[in-house]
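After this line comes subunit A, so read on.
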Amino acid sequence: MTGHLLEVENLSVRFHSRGKIVDAVRSVSWHLDRGETLAILGESGSGKSVSASAVMGLIDTPPGEILSGSIRFDGRGILGLSAKDQRELNGRRIAMIFQDTLAALNPVHTLGHQISESMTAHGIPAERARTRAIELLARVGIPEPERRFNEYPHQFSGGQRQRVMIAAAIAMEPDVLIADEPTSALDVTVQAGILKLLKELQAENGMGILMITHDLGVVAEIADRVVVMSQGEVVEQGPLAEVLGAPRHAYTRRLLEAVPGRHGYPAARDLSSEALIEIRGLSKYYGVSAGVLKTPTGREIKALDDVSLTLNKGEVLGVVGESGSGKTTLVNTLLGLVDPTKGEVLYRGKSMLGPGNREIARNVQVVFQDPTASLNPRMKVGRIIAEPWAIHRGVLPRAEWPRRVAELLEQVGLRPEHADRYPHQFSGGQRQRIAIARALALKPEVIICDEAVSALDVSIQAQVIQLLKDLRRDHGLSYLFIAHDLPVVRDFADRTIVMQGGRIVESGITAEIFEHPRHPYTQKLLASRPVEERMRGHITEPAE
Partner candidate 1 sequence: MRSYFRQRTMQSAISLFGLVVLVFFLARLTGNPTDLLLPVDTPLAVREEFAARHGFDQPMLVQFGRYLLDLLQFDFGESLRDGRPALQMVLQAFPTTLLLSFWAMLISLVIAIVTGSIAAWRPGGVFDRIASLISLAGASIPNFWIAIVGVLVFSVWLRALPTSGTGTPWHWIMPVTVLFVRPCGVLTQVVRSSMIDALASPYVKTARARGVRSRVVIFGHALRNAMLPVVTVAGDQAAGMVNGAVIAETVFGFPGIGKLMIDSIMFRDFAVIQAAVMVTAVAIFVLNILIDLAYALLDPRVRHG
Partner candidate 2 sequence: MSIFRMAGLLCGVAIGSVVATSAFAQDDANAITIVTPYAFDNIDACNSSSEVGLVVRENVVEALTHLNPESGKPEPRLATSWEQVEPTVWRIKLREGVTYFDGSAFDAEAVSRSIERMFNPKLDCLNRGKLFANIRLTPKVVDSHTIDISTEKPQPLMPIFMSFLTIESPKTDFDAMTSTPVGTGPFAIPQRNAGDAIVLVRQDKYWGEAPAVSKATYVRRDESALRAAMVEVGEADIGLNIAIQDATNPETDPGYLNGETTRLRFSFEGPLADIRVRKAMNLAIDREALRDGLFNQDYAIATQMFLPRINGYNPDMKPWPYDPEQAKSLIDEAKKDGVDVGAEIPLISRINFYANGQETMEAMIAMWQMVGLNVKLQPMERAQWLKLVNKPYAEPRPAMLIQEQHDNNSGDATFTMHFRYHSTGQQSEFGDPELDRLIDAADAASGDERVKLFQQANAYSAENVVPDVMMFHMVNYMRISDRLEFKPDDVTSTMMELSQIKFRGTN
């Protein structure tokens, strides 16, 4: 019997889903002590959250099935507790927070109610729970806690909701806080705040934190020890410095290798000054409406405010901004999905906007963020890629389509026979490759990458960026590369533009922006991601 606070030993869990049996985790063991932070690092499908769910008794059987293993908390076996005993534990001794705060909070109850509930569920009288809840709201940094106690989840921002979730979780001063990707959906600046809050709270009450994440940056920021998981197994675990500094397992090494922003800036190239896309004074205002029927209120939101930029031939132009910065509106306007309030968009000197300019628009293609959503689930890959030719008749004779589809698939690193499959049969990274193949079908000069790698795991991210680089080299493409995060841009973009509140706040050569940010916002953005710096502290030298 060991003295660990929480200990998982040899846990194997199996799920019956989607027509097959998935061994979600196999023989997973780890432990957590009071006052320490353990990070479980893994990419999607690695099974990193499963053991935590098992701790909380959240694995429904069926479809789940616990094959073997044990979980001990405070020396007591807690796997397979009765529902009543599990309830005693949940919330009171072990608490948990989740990634998608909008879904994880009940939309029809006030946040105050939901915080109080974690106390009333454990026998605290309602009145006391309320007082404590308001204290907690204040503690996690929600202004005007008295008033906001009675508000609903949708009235809070994502960061605030995560703070509220934390408030509810620490209400009973638990011994363990499990945080399942708590910051992944948040903007970087907000992320930093949440991590800071967690560290403070841990310092205050000495709880153990189990941080489940895919993000090396978060791990580097907060963890004492790291468990690295891949495909349901623990591949490596140890103290942070050891794992990051001297990874023993090849997977860990690959993971570290793939982290963006570690490879220096793109070599300064001789950029042509042949402007492909010119945006001049582009603005888009939205009237604000309210109520069930969206009655206009007369107020206006400036989604884009006098934005001008130029994309030259062969160039990669990074556009970075957090949510609300106007980057999405910028893309939609470029693609003709939204009419600008004023300003113009020129392609080789001709206006791209308006219905008559389909042929011009052909030269500008797009790859969207979510490859799952951007491919029609009921079309075969071959048809998806060939669709541009079906729309633009005359570009390619129909007889040529299969051959060209095969070519394109090979160009993006897939195989010709994949043309006969449906998108759901591919992984996320493969789907993004399909989307890229579709974008290439019309041989465009410009590809707009609208957060094209944001939804992908880091290792996949690196591969897709490499593909984009290769394509630029082979086809002389130019990219307008939109991202919410600076590191991705760092080793890919020749020039970078930083947007905030619909305006361009800073632009310049990428290296310049990173090394000498002038605008306070850029500085803040960089400061929020001290990851690279911190990681550099841990990582001695990338292993060959």
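Quick note on selection: all candidates are chains of the complex that A comes from, given by their letters.
Everything that follows uses one rule, which is that a contact is a pair of C-beta atoms (placed from the backbone, for glycine too) under 8 Å apart; a residue touches a chain by one contact, two chains touch by 3 or more; residues count from 1.
If you're wondering where the values come from, they're calculated on a predicted model, not measured in any experiment.
*Asks:* Once the contact definition is applied, which of 1 or 2 turns out to touch subunit A in the complex?
*Replies:* Result: candidate 1 touches subunit A.
*Asks:* Okay, in this complex, where on subunit A does candidate 1 touch?
*Replies:* The touching residues are 56-58, 83, 86-92, 95-96, 98, 100, 103-110, 117-118, 121-122, 152, 154-155, 165, 168-169, 291-293, 295.
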